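Selected chains only, in their assembly positions.
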Amino acid sequence: MITNTYFANGNEVQLFEQAYQQRLPVMLTGPTGCGKTRLVEHMGLLLNRPVVTISCHDDLTSSDLVGRFMVTGGDVVWTDGPLTRAVKAGAICYLDEVVEARHDSLAILHSLTDHRRALYLDRAGEVVTAPDTFMLACSYNPAYRSSLKELKPSFRQRFVTLAMRYLPAVREAEVVVAEAGINPSTATRLVACATAIRTADHAFHFEPPSTRVLVTAAQLIASGASELEAAEACILAPLSTDGAINDGLREVAVASLATADA
Amino acid sequence: MITNTYFANGNEVQLFEQAYQQRLPVMLTGPTGCGKTRLVEHMGLLLNRPVVTISCHDDLTSSDLVGRFMVTGGDVVWTDGPLTRAVKAGAICYLDEVVEARHDSLAILHSLTDHRRALYLDRAGEVVTAPDTFMLACSYNPAYRSSLKELKPSFRQRFVTLAMRYLPAVREAEVVVAEAGINPSTATRLVACATAIRTADHAFHFEPPSTRVLVTAAQLIASGASELEAAEACILAPLSTDGAINDGLREVAVASLATADA
Amino acid sequence: MITNTYFANGNEVQLFEQAYQQRLPVMLTGPTGCGKTRLVEHMGLLLNRPVVTISCHDDLTSSDLVGRFMVTGGDVVWTDGPLTRAVKAGAICYLDEVVEARHDSLAILHSLTDHRRALYLDRAGEVVTAPDTFMLACSYNPAYRSSLKELKPSFRQRFVTLAMRYLPAVREAEVVVAEAGINPSTATRLVACATAIRTADHAFHFEPPSTRVLVTAAQLIASGASELEAAEACILAPLSTDGAINDGLREVAVASLATADA
């Protein structure tokens, strides 16, 4: 079974807690799988608050967040959405990949992220004031740079921003061992393989392999797959759909798997 | 607790009040976080009028503003939207970032912003005449220049326009002290840091840090964060997603933090 | 209080009345704030017909104009829209900025603007024949030239077109005095300021200041604002969001304010 242990990588736990004390929203940035979701879950345990997670996307409307009227027994009854439920419960509301959401969804957050700390439910004609224990956390990955999908600077300035990174190699190997139950030398080789590809990143332009894929590869190995099979299926194949790039990366990966243990 | 004190920066309070006397709508322009929302809240207290705030966005329809028919008990009943409620109550209605709204939302404002001062609810077949105490205030940030999202000149000419700016440095530091409860020398250093970045603005093309982010940084410091940690998380990280730009600005910021107090 | 006096500027009142006698629709063209809406209201009084005004926009559907079925008491009942109500009442229906409307809204006007003079309510299965007193008036501003939003020539040919212009300076100053109650020399200076900017128009490419903004500025002055404050807030600030252009125009404006009275 997968444990939910969080491995800190800097001052992010301290700053998150200070933002919580000051009732300030936080924005987590960093590459895929560097631990943003895990940090939020960890802080929920640490601060003893429930976490409400919402995966943002193109079609997420403000109604999906705050609620809508629904027909019940011939009548129309207001039904809270997950954001409203989180505000009322004083929970940590986590908007994953907030940059993907529609603009109306972002506008609804304005009054929650300044001195008002309130949610205006215009359609229900209600104002919900957030209790002190409510906290808003958002995340996005700055590596996806698209002019269509940039967060506006005025929106970014509403948050305390915590820039996250991958763990150092030795720490990352410990995570892989802890989560997949494989031996440390295999974990070290998988991390070396990921590090080699991440270093090659600037030349190839793709999203580097996350800690998550290393754990996945380790799990396949724990089930009997060879290291090369697991690296191929979990680390290399998802990187790119361009065969030439993958061939180049495969050489890098195979070499690093072979030499890391030495 | 955050007070709602407003720090005036010119003749904006006087002109706002004169527009109110003449029953004219106002348009507030200026950079992020220079105090537009605070001015409107301040004028609400000064003129003893409630303020109804609406954050505009891409998907805000005229129905969201004026109201819609809703099913209740098998029947369809008209339900006023926030703009209609504000008109009827003789409130100040504040449309934040009005440039983001859809065109139908802007067209609905025409009859409210000329000599008619009335809201035409075509779907309800009703005309709501604004009482003398009703006032419309809008805001937008001219720094976001997009051909798709320009307000039409004929629309801008319907408003008394108040162009707002940042406070002078000494006044801004007083605001930071008053709102976050930190000592003046730290506040001075944070303002110096912001001023250094704002001065660098023309070269880098980004939205400069607002007074709001200085208050946020000061709050983190009040909770135990170092000045550099707070400046990094609240002032620098939200500026840009381009690492090279941020590195350049970090040097500017660190230097100004170090020397401002001297 | 603002009076509704109309100041004629040519043969537009005569031609409007002749079109009314012949049951022909009219199209008013001209720059922002030159008096198109006022002319229609004036003709309503002169011809003793009510005026139904509809501000057109991107999202105005034909259903918004002619009506729709709505649920009432479990049943669906047809509810006339403002155009249908205007036709039935023999009113003047005024479509402001008709070029903004969606194509279905324009198509619905075809049968009203030729020898048929009837409104086909396809969804209600009804044909409403216009009484002789019904008149359709539309307006648009040819200065907004956009290939996406051109009226089709075949549509323009359905109307008697009245091309409107600003009043001559002396007449315009009389309007400002009459509407805002300020002294004539201030009104003359405001008109001189507007004329100077309108003359500079060809170089700067923006919508010139309308008579409306002069009245607005005069109203602020009547409330105690200085001439320069009022000119800045009502005439200059709405012109453009480009600082350099505004600086250039400010010089023009200040010079004309200073010398007009001499």
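By letter and in written order, the chains are A, B and C; residue numbering begins at 1 in each of them.
The rule is short, and it goes like this: a residue touches a chain if its C-beta (ideal position, glycine included) is under 8 Å from a C-beta of that chain, and two chains touch if they have at least 3 such contacts.
Quick caveat: nothing in here was measured; it's all calculated off a predicted structure.
Here 3 copies of the chain are placed, and the complete complex recorded in this file has 6 of them.
The criterion applied here is as follows: only the chains that are shown with their structure count from here on.
The best fit of Cα atoms from chain B onto chain C calls for a rotation angle of 60°, in steps of 5. Closest to the middle of the protein, by Cα centroid, lies chain B.
Each chain gets a centre from the mean of its Cα atoms; for chain A and chain C, those two points are 52 Å apart. We define each chain's centre as the mean of its Cα atoms; on that basis chain A and chain B are separated by 30 Å. Residue positions of chain A touching 2 or more other chains: none. Residues of chain B that touch chain A in their complex: 2, 4, 32-33, 37, 53-60, 64, 70-74, 79, 81-82, 85, 96-97, 100, 141, 144, 206-207, 209-210, 212-213, 216, 219-220, 222-225, 229, 233-234, 237-239, 241.
If you check the complex, the residues on chain B that touch chain C are 11, 14-15, 18-19, 21-22, 24, 27, 29, 61-62, 69, 71, 74-76, 102-104, 106-108, 110-111, 114-115, 120, 122-123, 125, 142, 145, 150, 152-154, 156-163.
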